[in-house]
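Note that one protein chain of the assembly has been removed; the remaining protein chains are unaltered in position.
Chains: A, B, C, D, E, F and G, in written order; residue numbering restarts at 1 for each.
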């Protein structure tokens, strides 16, 4: 219980996390003050030699770039990243999304899993209103160690995938929709209610969380522990 | 605006309804006092020569039988009925349900549509957790003038059917489930949020309402107006 | 199950839909990235020779116009459209709305039904606070193959119409109101709870969905199948 | 601020209420322990020479009868009462209810207003699914000093009455219904959202509250103050 | 049932309302298109010689002023008005509010009641956190024919007033607050739950509705019918 | 971090709690299996020489009595207890409740505080519908080190007390009420929204929690630490 | 897409599931009619030679025993089971629960994972109110391939475990609690909101779902595919 953290005054940076979990600390950028964000990213980059920041605005990217010049930014997923060269991606995680508006969340999931060492394939726009589009890819999807199902509105994709997949399905509701589906609660409730086995759910819009757990499962499946210092 | 009704003191029986809507008054039994129920059923049976009572308990059936000896009772759908002999059933309404626990609501829908003159086929236990069971019947379902989709839990059946059907889909959420799906709200929200076109929703457990509208649509499709006095 | 779609990378365009449902794919514009929207509209217009886009901003109209110069825009309903000349409108759909603030949703319903081949009449500002305004038109409304009831606040119009109409009533709650009716939930619950028979409900603000199903019902009533390639 | 009350240990009986409000204390029976209920009713009866107890079970009536032998009980409204002979009923309060299942709440309202000195007429089963039944009585209803609108399900009756009445409409939602209208929230929201002027709402099932305020308004209209000691 | 209204295309102006209710039509400005608002205000002003418009922005006031040059505007209550000279105010309505942030809603109530002929006194900032401020005025408040209680946050003012007033209390929840009281639901529920007799509630922020019903009650109390053409 | 607990297989009894918090473990009886309850009570009684069990049924009391013959039971608060003789009660905690139906929760609070060493006075039936009953006692209440405000329905008592008290007010919502106040949410929201300073809230019906914190505050005020082994 | 199922009239038994998912069909007993339950269990037992039924009442056990005499019943988890002899349990799943009342759900998870081939250890009564009880076992828990966190009330156990575990944490909210935690929504929201990485959530009370996914993850980790016909 005498684990390491860096006391930064406004924050206590959890440097022990890589040791505990095998994956380094990731920065949740939304809501952080500019100076805090820059200092945290700099510290983590110095500690690990790589960096992942989620839910970052373009403005925040500029701030981080000032502190970590190597930082890059993906506008779709709103992710800031620096990745060490030559990192191998192993196993197989399938990221499926229902509509085009769900892509930002799906990309956050996919890039998170990739950053944490997983090989990822994307299957976008395979929602149930035209279910033949999903069935054309189902044999490949079933080979994944973990399937991520990203959907807004009625979130039915998770149940359909859960009924077909061999391995765990992580459901991610998105706030895509209007009226009763605005905010993502209809999709959330549907995913939690899934009649299919092997489906668990993360918070609305939490592509990062789904990607993280998928990487954990994939790591178990490939049987290779990642270097906790990387 | 000088339309007919029978003043019964505790109730004003809407005898003009058959004239206005082409279908006779149906009795919602739940919550009615015994003596009121008996009197209403007797009056309607005398007026129309047939009778449909929904959400009836076994006790209520005994009460009604005392007033209308011809009355019969279906324990699954909890429907009391007397139907005129030789009534022809026309067109085609498909009643689909997701799980075995949804059958009582599905039967209420099916029997209501049949009572109002529609030919009905039932497709039970075709929920999305084993979607191949639905696909074996989808070509026949697509021929229906109206499809009724009955489901609890995440209610995904309505969206899958909506994506495949040619004609209207009426979605009926059921209170089947537990946790967040208990009471039927998860299914209701999912059905209202459906990404498929041509899906409208009725109240949780309202098999009667779905069967009624399906009969209206079917009546339009077969192009034969029902005798409003029948 | 080897149905057609166009793989666009970010999307899988469901070209089989016209075949399956008799109506071509319609574009839900809200939330689509500019380049995606333009590409999708162009593809669909080339496939079908006409186009309907709902929930479009003025900016999105400019984008679409760049890709499909024939595109027009209705500011009230926020619809982008190109319609083939000489399209006949058949049957009769009645679109009723309670207040002046409900007109945008009502217009979305009306224009959708018209685009899909239905003859439509509009009955606006016939809410229940001055119910004589509705009764002056009720005889004509009762002749419709399908009635659409658009209302915010307490949504009582749907029940009143449901009690009088012969054919199906599709209820559309709108987010018009403030306090407990803000967002449209009061109207939604009221419409789902309707004591009248033959009322089904779509999502809050979903004029498109109501217009689509009304066109399906009207198509059944007029007994003429639309050319699925049109 | 040195107003009277009777200290009973478990309760402080508000004997000053008649002085403050012109109406004596009424007993809300539900949830009261048997011995408390008996003692409170006895005290109030001795103080005022009459008694009104609402939401009383048959068992509670037996208890009260033991303490106040003159007490009578109405099974429909679940009201216990002793009323002084020769009490005149003045003015006019109209109690309207939508369905037969709403009668218990409507009766609680009617009997409360009568107990507090109002002349009451009942208009039951005038819900909007057969609105001609209401219109046959609307001219008489409009003459009331106050209209009480009792309805469950979608609660549309309040808005229709509010659009026609000259004087205040007090809306009482009831828990009658199932699915989304179960518990009375759909009716409550609809009544609070009413587009008609002059409608205010009380708690779900609070017939007593509506009857009380109607009696207050009626008292103002007839211009005769009730003896505060009666 | 052949009552008057003016068909304006986008609206059906309810000119019969003054006849039915004794008070002329009032304009709810929020959400109305500029050209509709101007046309409606002009028609009503020509019909009645006075005008009341609620929930109006400054921009809308400029629009109305273009059509009705006599129109004035109160920035606190956001009311547009033209009032006939020499209108007498009778009876007594007490408008009480809990905090300074509740004043806009309280002013809407007060000005509405005044416009409809009531004499009004205002008692602002008398919330329960310093209840001695209320008690200094309670004797005067108890003389009112109707008390309006305007409060946000926990809405306790309505219950305290209900326990002391002789005549009806109309409770108006306001959206004032943050956290669980943001939006006004905490106050609304508290007011509907009031343990005091003689309290009814209107929608959150509906000062107009409270002022309207208070004017109705006050009109009954003063025993003078207002000229329905005025 | 090597703190004591007793491993019981089904439970790990937290014997360190008295050391950590100064108060011994209390048993929450509801939902515990009979054999677990008996074993836990026996262990705690042997450890501390006294015992407090909350939310206990009569049946559970019989079970506990079998294991701890000294155990007594209070039917109003549903508390099982054994208290060491001669325990001194210090300081002053005031327990106020709004209505007679709130007494069980108020008693749970009072008895908990007493068990933990506080001197308690009870002020029952002092709700705001007859606020003069509260004011007669307010000077005494203001002398308490901590005030507990127990109320259902609209929960206004907490705000009124908060506006007058010098020391902390702990608000306890109760599930007393019907319609929107059923279950205690209206009171909970009102208490959390309180405009008065110095009010914090515990869970609905959590008299124990309020009594516990009041005893903590009272202990600080009297400046005497309780023997942690007692 | 021509996958196997057994048409039973009331049900379509998904015999293809073992092929698709590697685990045989499990029976959700709650709500099934007696004759349906017996027939389904018999069919599955004949197909697979073993059987798992969840949420079964004692009565249902008697019914199943009539059809499958080898069936046994665990009263705590309410599971009916027949397990083939000599089944090896591999890997490591840790099932942690917060309080004694959470044990039934935790046992459902544990027994499900065991039935599906996982080696399971139980860590009960390690909730956060005495967190040292958890820390004594944390090193062992961290070795699990998957951790199941079962908790009601505020559900904090999932976050604490998520912050310490190396592998996925599946959070199961239980309906244990009262007031705002009754029904399990407080725990559900907390678990979905977890600030820790690697936590996904299943429906309230869904021990089966958690056990199923844990078995999937564990199967990936031990690298041995289960015979899909077993």
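Basically, contacts are C-beta pairs under 8 Å (C-beta built on N, C-alpha and C of every residue); 3 or more make two chains touch, one makes a residue touch a chain.
Only a predicted model underlies this, so the values are computations on that prediction, with no experimental measurement involved.
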item	value
Touching partners, among the displayed chains, of the absent chain	A, E, F, G
Options G:63, G:160 or G:222, residue touching the unrepresented chain	G:160
For subunit E, residues in touch with the removed chain	100-101, 103, 124-126, 129-130, 132-133, 135, 176, 178-181
Where the unshown chain meets subunit F, residue by residue	1, 20-23, 26, 135, 142, 145, 163-168, 170, 188, 192-194, 197-203, 209-210, 212-213, 216-217, 220-221, 223
Absent chain, residues of subunit A that touch it	1-3, 5, 10-12, 14, 16-17, 30-33, 36, 55, 173, 175, 184, 188, 203-206
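Keep this in mind: only the chains that are shown with their structure count from here on.
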item	value
Chain pair among A-C, D-F or D-E whose interface repeats that of A-G, sharing over half of the contact pairs by residue number	D-E
Inter-centroid spacing, subunit D versus subunit C (mean Cα positions, whole Å)	44
Where subunit B touches two or more other chains, by residue	1, 129-130, 135, 163-164, 179-181, 188, 192-194, 197, 203
Every chain pair in contact, whichever chains are involved	A-B, A-C, A-G, B-C, B-D, B-G, C-D, C-E, D-E, D-F, E-F, F-G
